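In this view, the complex is presented without one of its protein chains, the others remaining in place.
Chain naming follows the written order as A, B, C, D and E, and within any one chain the residues start at number 1.
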């Protein structure tokens, strides 16, 4: 089992979701995060003082996947989230030892 | 060392917390996430237009644990978070190489 | 590749960020979490009823790093986030199998 | 008498101010509940605003202020549907201005009850409460005190702007309601902290502002009595705000913003019956008493186990009592010939007795009748939403809405237009357009 | 005539109330948009407040209320720059009180248009809309109906407080604007849920409150007519609020808070032209009709494809029509000698015809002229922000601000003072100090 994690631009979620559905992903967990990286932040102005906010809103997607599906999911994520501009984000894969579905207690691939 | 992660229903937190305390968990980290899965979302209505919101509020719990405790923690999580209805969530375990307690610099099991 | 995760006090972020920049970290992802542990929570009062809120606001930092950099990053995190008072947080390291930069599709160390 | 334009301007703006108190209350109460039920609380207030207005012009004003139909208990049907009111004069103002002013009192009093049943009752049951309670409790009481009924005319108890009709009434009606409806799930276990204190304070500010119309407007003229009522309102409200946080500082260690807001309301409540009968120093005393006593009273519910969620009894019931009794103590005819002298002003126990009789009669009547109404509604309609709905939030269950949507990141991707009615069509359209967009 | 202090007090406070409607609208609309564009929406309202005020004293009042310059179409320049107004009297109030009162009408009407173009237009284009539209649409219309122009004087249609000038005008102008500006990205695909419903309800409460000044203030005196207008406003608003959620309950299964707020506004809109000509039962009927019809009208945009984002047409345009036609049906001279008798009051079709003519003339004029203005602005300045800016949020793009910063955890670490102007200096300073701090 693998845990595929992606950090992507919020406004690409629509595309990412469609792409994931096409490679058979049926569940995932989303959270709001802030990214810091090459992509510059934005500028805000308050009473004449200008501030650079270097954190960029990003969405983190976590998907538990069977070993053999992980690669396809990574590809789907990378393809669908890409805009070719700095700040598109990262995708990474971590090995998972156990997965349990709480409702049934099923383990491993059945838990997905 | 293991990192046990659970996605559970917010309103089960009370039970989950008690169950974890009973198996000796003394610390954990909680975050708010949104889940997408078999469980349907809810419907909202605005000026006659109806929307389905497919993201369901969930709570993510992360617990660093010694290798030998992980299984018991997983069981406690699964038992206490279960409602037998779709949407109860997932629990998974990932191997961890190093853990450090910031305050003391202690590593490994001592860091918990 | 490694994923270094740290849970730290929000108000130490300034120092943590500087320390990370000094060991060459160029990107990271931040999220808001709540911690439960030895550190007590705070008390709130509403119309004479007193409540203990046991969750403490913390910041979670995730950094993808090359294998050889991970240790240095961990040290930088631990040093900079320390206040020597209970509640300073944890740092842990998890092995990562694949990392992809979405923008370019680069993998592994090039993706950072 | 002839219409006086200054008096009319004052009563009209006062009516507008009192109307604004109900949206103010919606914020005051709405901010105090948990985030998952803020809309339901505000809805209850706005429903009172809607339904009571209609009741009032249809038959409420007539029954409350129409000529007494006999025993000093209720008015008659002379003004039904606003008959015989258009173009008429009441004192120095148009009758319709008076009707409007009094209407707003009925609205806010009813809306106050919502605080006792926060987070847990079905909207349809709440509408039933509005209709039955306004008809059977509020309207008779308004008649008793101001409409020519027994409290005002026979007994001669003093109540300038609604210590009985509004405050004691809402407080003890709320108690009956809270008892019948039962506790929120998690009462005394979960914190249930206010979800938005800045809007609580805003609501308190709006109530404070509106209360000038409530109290000083009750003079029904723009002269000395209105000015006296107004400054008394300010002084008493301020004193009670400070007294409440002083108690907090002593008891809990810290003064809270919820405390200063609650204290202010308790003071405005206590000066409501008394503002036209006492001088500013009297108002100061009443305020100190009201703030301190109400700060203590709000914890009773935990001891006694009724879940008067936002303390309608503790603030309005008890505060109203303080004000009614305060008249019996510090009222003085130096301020208002039509008033009386309280115990400390050398008037003996006479006035105090009357005040107590009026207060207890009100408490008894409203508690019993509201309890009966509530039992009836619970039997016939049923008050409570399902436990799941209550836990996951009444806003979604009763209104299919949620109060805030402060993150905009993923709403597009994981939401779609629904299946219902019009929406079916929209979904179709939406999909097409979506593809065009790409 | 002489100045009457009561009438003056009433008109002054009414002007203040109507001014408050624009901040109220800023909340009502601001809460309804997504979190990323709340500030832009509020900015549009505050810009109307700023720019229209200046236009009004420079030439707006003169062209609208100056002596007719001939054909009943526009006033003259007698009052340019407030010449010949200081110290003058209009009826029983100072002329400047009248100027001020009328100014606030121009402001809110213009601000209403912002609802049609939420989330997507450049601030500079909006300022152009304010200037051109106020000059070429609002001012002539105000003259036609109230300033001695053809609708008020020749035709003799009735419009007490702005059914044509304010409501139909804003509704149909909004439609033209929405058509030219085009749909928001994601229209009919994304939910675009209101981001903060409590402030929507607060805004609705403020509008309701302000509307008493709008309608009852239009009597320009504090007497019977003002009282009648006020209670009618209350009854109609309340009835429409209930009618709207009744439709929702039937159609969608649940009454919503956005619905009760929207319904209230639709009722206040419908009673605007009629409040001085009908009795409270007439107001009740108009309210029920307005709430039900507008609840249905707001879904038209999805069918027809124009993105009148916050339903200015559905609520103000249609609600205004209901009110104008309602006069033709239920108006009665029993309430106001200067009014007329509608169809149901035995007046035949005469009044109804006039009302229809005034309404359609308004619809046609404002739609066409606003469409031309909008096309011009789109050509010369360009309405839309870039798609990226629209998606990531117009607040940042147009104002370099974001509405809320509710978490304080990391803002210090990942933000710094900028590179621009003064800031360069600050950064320098900041860095130094930062090192000192450690």
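The definition used in the following text is that contacts are C-beta pairs under 8 Å (C-beta built on N, C-alpha and C of every residue); 3 or more make two chains touch, one makes a residue touch a chain.
All values derive from a computational prediction rather than experimental measurement.
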| item | value |
| --- | --- |
| Options D:126, D:212, D:306 or D:383, residue touching the unrepresented chain | D:212 |
| Touching the absent chain when the full complex is considered, from E:19, E:192, E:225 or E:288 | E:19 |
| Absent-chain contact - pick from D:67, D:156 or D:280 | D:280 |
| Where the missing chain touches subunit A, by residue | 44-51, 53 |
| Hidden partner chain, residues of subunit B it touches | 10-11, 13-17, 30, 32, 57, 59 |
| Contact set of subunit C toward the excluded chain (per top definition) | 11, 34, 36, 41-46, 48-55 |
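The working rule: only the chains that are shown with their structure count from here on.
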| item | value |
| --- | --- |
| Number of steps on the shortest touching-chain route linking subunit A and subunit D | 1 |
| Rotation angle (°) superposing Cα atoms of subunit A on subunit B, nearest 5 | 120 |
| Subunit C-subunit D separation of Cα centroids, rounded to whole Å | 49 |
| Gap in Å, rounded to a whole number, between the CA centres of subunit E and subunit D | 30 |
| Junction residues of subunit D - those touching two or more other chains | 400-402, 407-408, 410-412, 414-417, 420-422, 426 |
| Residues of subunit B whose C-beta touches two or more other chains | 31, 34, 36, 44-46, 48-51, 53, 55, 94-95 |
| Category of the chain touch graph - line, ring, star, complete, other | complete |
